[in-house]
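Moving on to chain A:
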Amino acid sequence: MNEKRVQSGRYFMMGNVACAEGAIAAGCEFAAGYPITPATEIANTLAERLPKVGGAFFQMEDEISSIAAVIGASWAGKKAMTATSGPGISLMLENIGFAIGVETPCVIVNVQRGAPSTGMPTIGIQGDMVQAKHGSHGDYQIIALCPSSPQEMFDHTVLAFNYAEKYRTPVFVLSDAFVGHMREEVTIPEADRIERVYRKIPAPGTDPLEIKGFLDEDVAPMPIFGQGFKAHVTSSCHDEVGKRNLIDISALDKFIRKLSNKILKHRDEITLVEKDYEGAEVVLVSYGAVARAARAAALRAREEGLPVGTLRLITPWPFPSEEIEKMARTAKQVIVLENNLGQMYPYIKAEAAPFSQVSFLPPRWVGEIHDPEHILTKIREVLR
Partner candidate 1 sequence: MQIRIYPERCKGVEECGLCLHVCKKQVFKPSEGLNLRGYRPPEIENEKACTACENCMIFCPDFALVVGGKKGKRGGPA
Partner candidate 2 sequence: MSELTHPLHRFIRPTVPHSTFCPGCGDGIVAQSILRAIDELGMDLDDFVFVSGIGCAAWIPSPLFNADVLHTTHGRPIAFAFGIKAGLPDKKVMVVSGDGDLVAIGGNHLIQNARRNADLTVLCINNGIYGMTGGQAAPTTPMGVRTTTTPYGTFENPFEDISAMVIAAGASFVARWTTAHPRELTRSIKKAIQRKGFSFIEVLSQCPVQFGRKAGLSGAVQMIEDYKKRSLLAREAGKLGPEERKGRIVVGELVEMDKPEMFEEVQKMKARAEGGVS
């Protein structure tokens, strides 16, 4: 039996399963993880499907070794991923910083759940948004995607792999228990309709002394292992050839800036938003599961003749400051909707406040997707 990677067709599929299918369609060969609600279905699906297409899933002893093994496999040339929830990300953060520092493509799925601490494993909140950007120590940029449906769990996982390979960086897929566990229609396209990117590597036979495998704002070729490139890949501050420098501040400055600029320079190609705010006075800004409620609220508001629009952040990171500013210039009222106590809100407010009134609306209880009526109440309030 030679099973196909891309199981094209229309399905009624759980978000987590769609995520795993997206990874397989994107070319994932190595996955490692640790059981954690509400992400375990991703591991289960990968464990079943990957061996049939030449890959494997490894259940490691903890999340720390999971992300370590993923990074190791990526340096061995494989597309690699892990899936976990907030507590697992907390454990992984040191090694995520390592992946960023040595520019390792990998995909990290966080199916967010009630937090802090053990919290409430089967309830979705958007509690780990800032963690993705600032969780590891030091200054760095990250790419994150926020699916709001099982279809997007498939699509965004494919995209995550492509971004990871293109920009040599970890990429987060920030889902939550609702999107991960809901079942909805998912269409998996034909294999030849799916774009797959693989990292640039030095030409075979390149003299190792000629290879500059790090700190290029336009993404250095990755000197993967096993090809004779003799890469020196170090967690320490290093230069373009991977040589450790623990003394010169100029080297540290370069290390920090080049890594960040690698993402920022290409922000326009990375940023994805869904805009529907033409002519709107009130714009609802949201992402992930909450965007479903935002859209429902906006539709109802328009039926009542209220000038309401939406801006959905598909990539909350790198922070889409231009898109926020553009929107804020045309709106009078910006309402940020998040299923948390305001994580993206301060960033959005900082960008939008010079041009617009900005307010924040959590659900009645953190842990539920907003009731569109609750949003409408707020809309009417700000329009008064």
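These made the cut because all candidates are chains of the complex that A comes from, given by their letters.
Just a few scattered comments:
In the analysis below, contacts are C-beta pairs under 8 Å (C-beta built on N, C-alpha and C of every residue); 3 or more make two chains touch, one makes a residue touch a chain; residues count from 1.
Predicted model only: the values in this text are computed from it and were never measured.
The contact partner of chain A in this complex, picked from the candidates 1 or 2, is 2. Residues 1-3, 29-30, 32, 48, 51-52, 54, 56, 58, 60-62, 64-65, 68-78, 80, 94-95, 98, 208-209, 225-226, 228-236, 241, 243-244 of chain A are the ones that touch candidate 2 when the two sit in their complex.
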